[in-house]
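Apart from one protein chain that is not included, each protein chain of the complex appears where it belongs.
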Amino acid sequence: METLYKELKQYFDVDEFSVQKASLAFLRVPKSQLVSLLTHMKDIRGYTHLVMVTCVDYLEQDSFLLTYLLHNYSTHCDLGIQVSISRQNPVMDGIHHLWEQGRVYQRELFEMFGIDFPGSPDVHEPMILEGWQGPPPMRRDFDTKAYSEATYSHRPRDHKEPEEYMKQQLYPED
Amino acid sequence: MNLAYKIFWAFISLGVVTVWGLTLNGIVHKIFARVQGRLGPPVWQPFLDIIKNNSIRTAISHGVMFYLGPVFRIAGGIGTYMFIPVLFGSVYFSNFSMSGDVLLVMYFIFFGQLGMALGAGEGGHPYSAIAVSRGLAQMTAFEVPFALSVISLALQYKTLSITEIVAAQQGSFLNWTLFTNPLAVIAAMIAMLGMNMYNPFSLVIAPQEIPIGPPTEYQASFLGLLATNRGIFGGAKLVLFMNLYFGGATNLVELIVKTFWIYMLSVFVGAAYPRFRTEDSIRFFLKYPTALGIISVLLFSL
Amino acid sequence: MVNPLVIIAMFLGAVFLIALLDKIGRSLSMTLMFMVLTASCIMSVWQITQLFGNSGAATDYITAGFRAPLSIVLRFGFLEAILVLILNLLGMLGAIYLGKEFCEQGAKPIALYLTAILGATGLILTRDIFNTFVFLEILSIATYALIAIKQDKNSLAAGIKYMLAGGLSSSLFLVGVVFAYRFTGTLNIDVWLGMPQVPKAGYQVAVFLVAMGLFIELKPFPANGWALDLYQSAHSGLGAIISSVNTAALLYVFYKVIPLFSPTLLAVITGAGLASFILANLVALRQQNAKRLLGYSSTSQTGLIIFAMGAMLQLKVPSELSLMVVFGLLITNLLAKSGLFWLSGIMQSQGLKSWADLRHSGSPAVHFALFIIALAALPPFPAFFAKWQLVQLLGATKAWVWLAGLLLGSLLEIVYLFRWLGQVFSRENEPKPLYIDALKLVPLLGVSVLLVGLSLLLGRFHPELDISAIYPVLAFILIGALDFLPARLKGLLLIGITGYWAWFGLLPSLPLMGQVFVLILVGGSIAQIFGFMRYQRAAEGMFPSLALMVFAMGNLVVAGTKLEFFMAWELMTLGSYFLVLRGKNGRFPALSYMVFSSLGAYLLLAALAMIPNTFKGYPLLIQTAFIPMGEIAGLLALLAFLIKLGAVGLHYWLPGAYSEADDESSSILSSVLSKAGVFGLMLVLLMFLGKISGNSISMVSLGWIGVATAFFGALMAVFQEDAKRLLAYSSMSQMGYIIAGFSLMSHLGWVSAVYLAINHLLFKALIFMAMAGVFLRTGTRNMYEMGGLIKKMPIAFISVLMGIIAVSGVPPLSGFGSKWFIYTSLIEQGRVLQAALAFFSSAISFLYLYKLIHTVFLGQAKPQLSNVKEAPIWLIIPQAIFIMAIMAISVFPNLITKPLSLAVGDFIAKPEWLSWDGYNMVLASPWLKGNWNGNLVMLVTMGVFMTPLIWLILVNAKAQKVKQFNIVYAAERPYKPWTTHVAYNMFAHYDKALGFLVKPRITGFYNGVAEWTHSFASTLSRLYTGNGQTYLLHIFLYMIFLYSLLGVN
Partner (left out) sequence: MSDIEIKDNPDIKSELQTPPEPGYSEWRKDENTLYNDGLPEEEKDWFCDARPQKARKSVQVIENFLNWARSQSLWILAFGTGCGAIELRPLVTSRYDISRLGMQPRPTPRQANLIMIGGYVSIKTLKRIVRSYEQMQGPKFVVAVCSCAINGGMYWDSYNTVKRIDEYIPVDVYVTGCMPRPEAVLAGFNKLKELIKAGKAEGQNLYIERFDWYKENQKKVIKDWNMPDYNW
């Protein structure tokens, strides 16, 4: 993985390389180089499997960190390629032309985080949240508790304390 | 015997076969349960189910044909039964078997299936149509060995009349077709596995993929009729097989014993085997049982 | 009595006069031309009447006052007079056609034209061989010169080629004449004929040269390249004259000299004629240019006539008979061919496709059809009778090879002629408006009237035909003349006359079996004619064809003589062909239908040629017992009818023809027309009754063919998506059971076959009529595009439901009777495996029937069909009739089983063991016992149906009516109706299991045959390079080839 990083370094502006274990490493790449790096990894380095695309909301740094996890079947290595994009303008290039299944992740990311992937098929269609009208729910600035309380009615608590009640039910003679 | 008596006794005999057929269904479920190490439902569970289904307060109908589908189905069942003499030598339990021979019975079996298929079709549910297409396809295949076996019987006894076929088997149990024409019986019994739609030929009703098959949309009293028909039609088929291959019956006890054991064959096979795909079951029926049937026909035609 | 010299002199005088008169005025010279032609016509007519009055009158005229060998003798006998009359009539019509050109170009072409006619007339009149040469030259030179009428490069080049070839053949002729004179010392043909054969080889060569000179002029294949170019590029008016007048004159000359030929030469020439007939027809298959096609057709027809002449001379057929044959062929060819050439002049372009422009042109289209049918030697035209006679003669003399060649060539001819006809009349090609000069229609009308008139006369006075034989044609003409009327009126009229004729004309004269078939063929048609009345407007072309077909089918049953039967058969084919052609995509199906039907017809023709003649006035049904039929003849006839029935292997045409016709036509074709095949099959088997038993190898094989047809038909129907194709294959399957039933040759088997036939008529017509309404309302035939129509078209649904219950054989409807009959009869005769296969097929029929009713009427309704409504009343009337009929024979099966048993009993005695006990039909054969009580079954079924229904209504009266999408869909909602409707490829699993059985092998085979034939034809057509020298080389090589065949040393 180290050697891979060094070789990649010659062509791409990759940094923040971290090795988790012998077969898993992460590195970071600027937004503009992501697609070319992924293409490179897929076509030349043998990382042919897109395992997943995830997103972490770094509200404090005002950025989303996208992670593209790739797998190499010949060496059984995983490489996570991370890219940080701005929260203010969350637009990213799609990778559905490289991996067909990429569009599903992209739809999910759009629905949950509001990250747009222009050109990705059906990216604006609702996927999991049918008829969702609120803000993207996975963003950290979305308060689910408040939303839930405002939207769904709460069952009033039964005034019996469970512990006491069960004791009464089970061992009434005590 | 005048017509009124005839009808009266036909109703009695219908009652007998309904009760017995449904009880058999109950027994079968019990047996399946025991094979799987369960206690199983009570034997009278089919009756309860029928009462329950008829007591449903609401019902939906997709149209006239949908409404008539179960009626066709049960009319097919009752009609099939009506054209079979039930007890040999009994004037009371001969139903309307004088209206035709075994060919009539074989074709009247289709009456209910066709009507049901049409009713299910009007339901508009794709699963119904898929199941019907599977069922019909499988039916074409298992009818071949069955037809061959009936033809072999016709050659053997020189008659198509069920009463006469039964008559020819009287005397000793060695006169049963089972012993005089074993190949035809084997072919027909394999065909019966397909008719009863237990495993391995249960793709028609495949409860997981295409829920319940053709009656997917049927509920309430429609389903009640269909469930009743399971008893009648199943009973009718068993009586037919008993008459053709196992020497018929001269009293109700014999009838009950024989039909029970005939039924057990498909039950045991059904409990033990996994399921064929449609094309596989077609190929299966057109291979071994058909070959057996052809051999038996050739043996008797030479 | 007219002295023929007068005619010649008149022509000559006119020719010179015209040069002068033309200076005065064009119209004057034109008038003179017509006057001359008219005068010669009148003279011929005069001569004919004179000869009628005085048959022994001398007909030879000596020109210079000397006796025969010394002077030229002209003969103006009966034959000559007729020919002269026809030639001059054609000449006149041709002149009318060329009128415009004559007007523009003046005296020269007029004079030349008259000269050509003069040459032709002279050729006919003269009995002197040298004089023949003179007239030949007159004719040829006038023709060369006339070619210049159309002044374009191709035309002139073709003229040169013509001149070269003509010169060559003339010189051959002349050399031959010279030699012959050297050996015989005379030039008079009659004297030659009177002389004993001159044994010298030199004489043989001389005769050969004379023969070759004439033969080459007649453009035999392959020495006809020059003529083809000429036909293709010359003015059509001229082409017409060359192909008719010239050919006729030359043929007559040939006829005159043919008795001179030695037997070998005769054989060679006959063979060459036949080869020319076959090969020219073969090459014509590839032609796309109409005029060139006509050229080939000319070559082939000439070849045929030469073949007929030679063959009959060889077979020592009495000269009157052979004259009749040759004359029939010749006259048809003359009229039709010249008509077609004239038509080709009307067309803007000669591509066969562009002839579609004719379709809406009114009368020219009718003329065109007439000419094509006449050329194809179909009834009622003279060529049909001629060919019939020829085949009878060949058959009687056992000239099998020639017979086979003749039929092969005729079949090839059918292919291209009807392909052409199809191009014109099918609705596939869009016609462009056509400008037609009214004057040019006159000659067309003339030849058409002549053709039809002659045909009717022939048909009326033919010794082997009853007057009723031409009823179909008369009906065709009657309805055709009224074709402008609205469809309803015509339908009523047709029903009226057909019904009247059937009731008063057909039924009384027939035995019971015949009446049954009249009921099927005519009665079934009448019931369905109501369906045809749905058209708002005239529905041009439909009713005449229908009338033709229905009347021909009726005639089929009453036919007494072989010829009557065959004529009815051909007329029926023709009528049905037009019905198929009328369909939207009917072109190819109609062609394949016609080709296969013709193949069948020719096999039948050959078979009929092998049996002795039958008696007029008694239906064949009665006569069959006395007709000795050989095995080969039987086999051929059987094949013919199996083709009509669409037996497996011969069913290539069937799905297309039954499905591509208009919907009502499809109904009548598949439900009624197929029964004509059944009738034929029965007739053939009747002739073998008592000679071949049911368990002979042949009949068992026939039985296997039957059940195989049933099986494959059913299996193929399962995989169809087009409802009409499905029904077509279903028909095929049902025909299979009928074949199997007949093959049993037993009482029960035949009863079952006829029962099946009646039942098939009822339910197939019922389903087809109901589906016709569906197609009409939905505008599609693909079943997967429909769905849920039960709510929109309940009547159609009920009809189809009744129909499919009847097809599938589910009790209590009459279909079960047919199944019961077929199985019992098969098992009773020990055909057990056949019974099993039949059972399998009948089980398979459930698959396609369910597909039909489910995908169309059940399942999900499509939004695009939301405004579909019930079919028009006209389509419902037949349905009602058929439903009532089905119900009647289902409730009271004795209505049909007893009469059928009686009818069959006329031929095969009813066995003791078949009896009726009330409604119970009891079978107590020593081999099989069984019974069927249709009435009781119906009652019981009603009972067991009503009881649960009443219960259901009691418990569940208020079921909520829901709509199509209120279905349980695994907690989802269905997306769209068309994604929820199970229809397309419904039996995919069946395809996986048994689909390998129905790969299109048969279709592939026939397509292969067609392709092979066509590529062979195009290889052959490379002979024609367009180069005059090559053509001359061809002529030489051809001549040398024939000479070497001759074996003269």
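By written order: A, B and C. Residues from 1 in each chain.
Methods note: contacts are C-beta pairs under 8 Å (C-beta built on N, C-alpha and C of every residue); 3 or more make two chains touch, one makes a residue touch a chain.
Treat the numbers as computed from the prediction; the structure is a model and nothing was measured.
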Left-out chain, listing which of the shown chains it touches: A, B, C
Residue of C:91, C:409, C:443 or C:977 touching the missing chain in the full complex: C:977
Residue among B:89, B:182 or B:211 touching the omitted chain: B:211
Option touching the unshown chain, where C:965, C:1016 or C:1043 are the choices: C:965
Interface with the unshown chain - residue positions in subunit A: 126, 128-134, 137, 142, 144-145, 147-149, 151-156, 165, 169-170
Residue ranges of subunit B at the interface with the undisplayed chain: 29, 33, 36-42, 45, 48-49, 51-52, 55-60, 207-208, 211-212, 215-220, 223
Missing-chain contacts mapped onto subunit C: 863, 866, 960-966, 968, 971-973, 977
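Quick note on the criterion: only the chains that are shown with their structure count from here on.
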Far-end chain from subunit C, centres as C-alpha averages: A
Leading chain pair when contacts are tallied as C-beta pairs: B-C
Euclidean distance of C-alpha centroids - subunit A vs subunit C, Å: 77
For subunit B paired with subunit C, centre-to-centre distance based on mean C-alpha positions, whole Å: 53
Residue list for subunit A, restricted to those that touch at least two other chains: none
Of all residues in subunit B, the ones touching two or more other chains: none
Residues of subunit B touching subunit C in the complex: 7, 54, 58-65, 67-68, 70-72, 74-75, 78-79, 82-83, 96, 98-101, 103-104, 107-108, 110-111, 114, 117-118, 121-126, 129-130, 132-134, 136-137, 139-141, 143-144, 147-148, 151-152, 154-155, 158-161, 164, 211, 216-217, 220-222, 224-225, 277-280, 282-283, 286, 293-294, 297-298, 301
In the complex with subunit B, residue positions of subunit C that touch it: 788, 790-791, 794, 797, 801, 804-805, 808-811, 816, 819-820, 823-824, 827, 830, 832-833, 835-836, 839-840, 843-844, 846-847, 850-851, 853-854, 858-860, 920, 926-933, 936-937, 940-941, 943-945, 947-949, 951-952, 955-956, 958-962, 964-969, 980-983, 986-987, 989-990, 992-994
